[in-house]
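Dropping a structure here in structure tokens format, bear with me for questions.
Removed from the display is one protein chain of the complex; every other protein chain stays in position.
Each chain carries a letter (A and B) given by its place in the written order, and its residues are counted from 1.
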Amino acid sequence: MFSEYTTEELQNIFMMQGFSGLSLFSVLLLMGLGLALIFGQMGVINMAHGEFMALGAYTVYFCSTLTEQYAPAFGPYYFICAIGIAFLVCALVGALVEFLMIRHLYHRPLDTLLATWGLSLIMQQTYRSLFGAREVTPTLPEWLMGSFNLKEGLDIPINGVFVLCLALLVTFVMILFMYKSKFGLRLRATVQNRKMSSAVGINTGKVDRVAFSLGCGIAGIAGAAFTTIGSTGPDSGSRYIVDAFLVVVFGGAANMLGCVASAFGIAQAQSILEFFLEGTKGKVATLLVIVVALMLRPQGLFPSKVRGH
Amino acid sequence: MAFFRTLFKTRGEAVSFACFALLILVILPLALPVFRLNLVGKYLSYGFVGIGLVLLWGRCGILSLGQGVFFGLGGYCMAMFLKLEASDPVTTAIQSTPGIPDFMDWNQLTALPKFWEPFHSFPFTVLAIFVVPGLVAFLIGWAMFRRRVGGVYFAIITQAIALILSLGIDGNQGYTGGRNGITDLRTLMGWDIRSEHAQQVLYFICVLLLLGSALFAKYIINTRFGRVLMAVRDQEERVRFSGYDVAMIRTFTFTVAAMLAGLGGALFVLQVGFMSPSLIGIVPSIELVIFAAVGGRLSVVGAMVGCLLVNFSKSAFSEAYPDLWLYLMGGTFIAVVMFFPDGLAGLFTKWGTIKNRAAALLARFRPASATTPNASQPAK
Partner (left out) sequence: MSRLGHAALAVALLAASSLRAAPPPTSEVNTTGLAVTDTTVTVGQLHSATGTMAISETGSIQAEQLAIDQINAAGGVLGRQIKVIKEDGASDWPTFAEKAKKLLVSDKVGTVFGCWTSASRKAVLPVFEKENGMLYYPTFYEGLEQSKNVIYTGQEATQQILAGIDWIAKEKKAKTFYLVGSDYIWPRTSMKIARKHIENVLKGTVVGEEFYALGSTSFGSLINKIKLKKPDVIYAAVVGGSNVSFYKQLAAAGINGTKQTLLTISVTEDEVLGIGGENLAGFYSAMKYFQSLDNPNNKEFVAAFKAKYGAASVIGDVTQAGYLGPWLWKAAVEKAGSFDIDKIVAASPDLELKTAPEGYVKLHPNHHLWSKLRIGQWQKNGQAKVLYESELLEPNPFPKGYQ
């Protein structure tokens, strides 16, 4: 299939193809990170995770509309603030959900699945009532549009670079937080042995709430970032949920680095398969590879070596 | 009598089963017009999946989010048979290749694919309705349970399988009918399944098979094997150390549940008249679990009632308040999970305890309310 092209054309294509894999990687990583915390660490099967992403995206849309109306001059910069606001809104809603619902269900993980599914229905209908059934898209600042034209025939999309940087930043901060901060220590202790942690004076209830709302907040950042590559509708969340879960499960649920590795692996596999196969077939092939891999290696790429789960 | 005891351990079980049978066999057919009865029949075909989930999830502790796969496989087997019958060369004379299903013609297929051929035969189709879902479930189950994949992982992997199957059907339009599914099914061996009379007959066939499956499930639950199932759910390690083959027990249960789902799918197709991938994917698979959860994952009758009740209210509410029904639906799921984890059936059996608790609560509340004014007195 490549015989009719020049080496330079092929070089360009492979570079762009590599980048589109990276771009997909950053999307999957952002989807997976919040869930890795909520599902991987806390064991809560949050089926409403996609709806939290949609909440983040709607927040950006709302900020964009406000900016256009009241402070058009602020236009080029609002997007950065909007991401922060999306994080806060989602984290707050997450904390509320944790307080009202999730904390009663920690000992019944499979039931969290059903309850959060109910929650996702409610959130979807709320979006529909508030923002209408149509897909919306915020006005993006000029500097996010277009591409870096490195040379003739080699374009690297700016929004892709932006999402990639954001994903790496969030991952970095999160890993620092998990492994270097006091709170991370408490969280890891609580996950490993709840009773013992409680006995040594860790307020496990508070740890749970902060962790859950942090996970939701990251989902909000993910949703905000996705407005640069897609649109937002009441049920866009449900589009992401399976991919998000597969990333986390494939990575080995309890492991942050596993999540990064699995997002990378899945993204590259999908991107390459989609290049050589036709659209839908590429996606099916990717999913099949993941499922077969999970059947052979049920604990994922990087199983947690911790006992007493 | 001993057999009867095996089916119904307590009188309550027998009575609730009899009441449910009376409801769907006598009361509903008398009370409802054929159109509504046909809808009830459609809901009851989900009941087969519910029964399977009681065995699998309630008794054996495995949550599968892929039951739609088996429901769909059974349904597709039936639909393929009916579609072949509806595509005789005379009615399809307008096509470029008469005698093959219309969607194949639209996709430039000029001959019937090999795997469709056996579905000309009704006995083969009936066999396939059980064997295809059963075999798929066996292979998946065997691969996963032997590696001790369970709980959440199993749920998510089965969910991914549901996604793969529905995408696969979408993507192979010429062979499967794609996203539109297999539609416009008319006759079963020359018998018009769309007439009112046929729909009544099909309803009763569906009800009798459902009650039969329910008794079968109750039999399994109340034998020694049923107790081993519960032991696997509650103390997997101990069962394994006692010399049982836990993987095999789980695989067997998963296979049985899949075959029941397949039967449900086939009856769904007969009563609704088409099959499409929208009944297979992630959302319908989760919904099937939710029907069972609302009714009660531990109770066979409960799961069937759950399917009826959720679907009835879905129909009724979406007719009356199209905008509100998702709120109501979502709210119900949350409430069921948080307050009645064993579903309506659990509520039913726990009625005694709830009465006692309510009495206790009232007793605590009464003196409290009596003392409140007194307590506020000194402040004054």
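One rule holds for everything that comes next: contacts are C-beta pairs under 8 Å (C-beta built on N, C-alpha and C of every residue); 3 or more make two chains touch, one makes a residue touch a chain.
Predicted, not measured: the structure shown is a model, and the values here were computed from it.
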Residue touching the undisplayed chain, where the options are B:T6, B:N180, B:Q200 or B:T332: B:N180
Contact residue for the chain not shown (choose from A:G40, A:G94 or A:P157): A:P157
Option from B:L30, B:I94 or B:L362 whose C-beta touches the chain left out: B:I94
Per the touch definition above, residue among A:Y77, A:Y179 or A:F275 touching the missing chain: A:F275
Interface residues of subunit A (partner: the chain not displayed): 5, 9, 12-13, 16-17, 19-21, 23-24, 27, 125, 128, 132-137, 139, 145-147, 149, 153, 155, 157-160, 226, 228-231, 233-236, 239, 270-272, 274-275, 278-280, 282-283
Positions on subunit B contacted by the hidden chain, ascending: 33, 35, 38-39, 42, 94, 96, 102-103, 105-108, 167, 170-171, 173, 178-181, 183-186, 194, 272-274, 276, 278-279, 315, 318-319, 322-323, 326
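Methods note: only the chains that are shown with their structure count from here on.
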Centre-of-Cα separation between subunit B and subunit A, whole angstrom: 32
Subunit A to subunit B touching residues, read off their complex: 39, 43, 45, 47, 101, 104-105, 108-111, 113-115, 117-122, 124-125, 128-129, 238, 241-242, 245-246, 249, 253, 280-281, 283-284, 287-288, 290-291, 294-296, 298
Interfacial residue positions of subunit B with respect to subunit A in the complex: 63, 140, 143-144, 147-149, 151-153, 155-157, 159-161, 163-164, 167-168, 170-171, 282-283, 286, 289-290, 293, 323, 326-327, 329-334, 336-338, 341
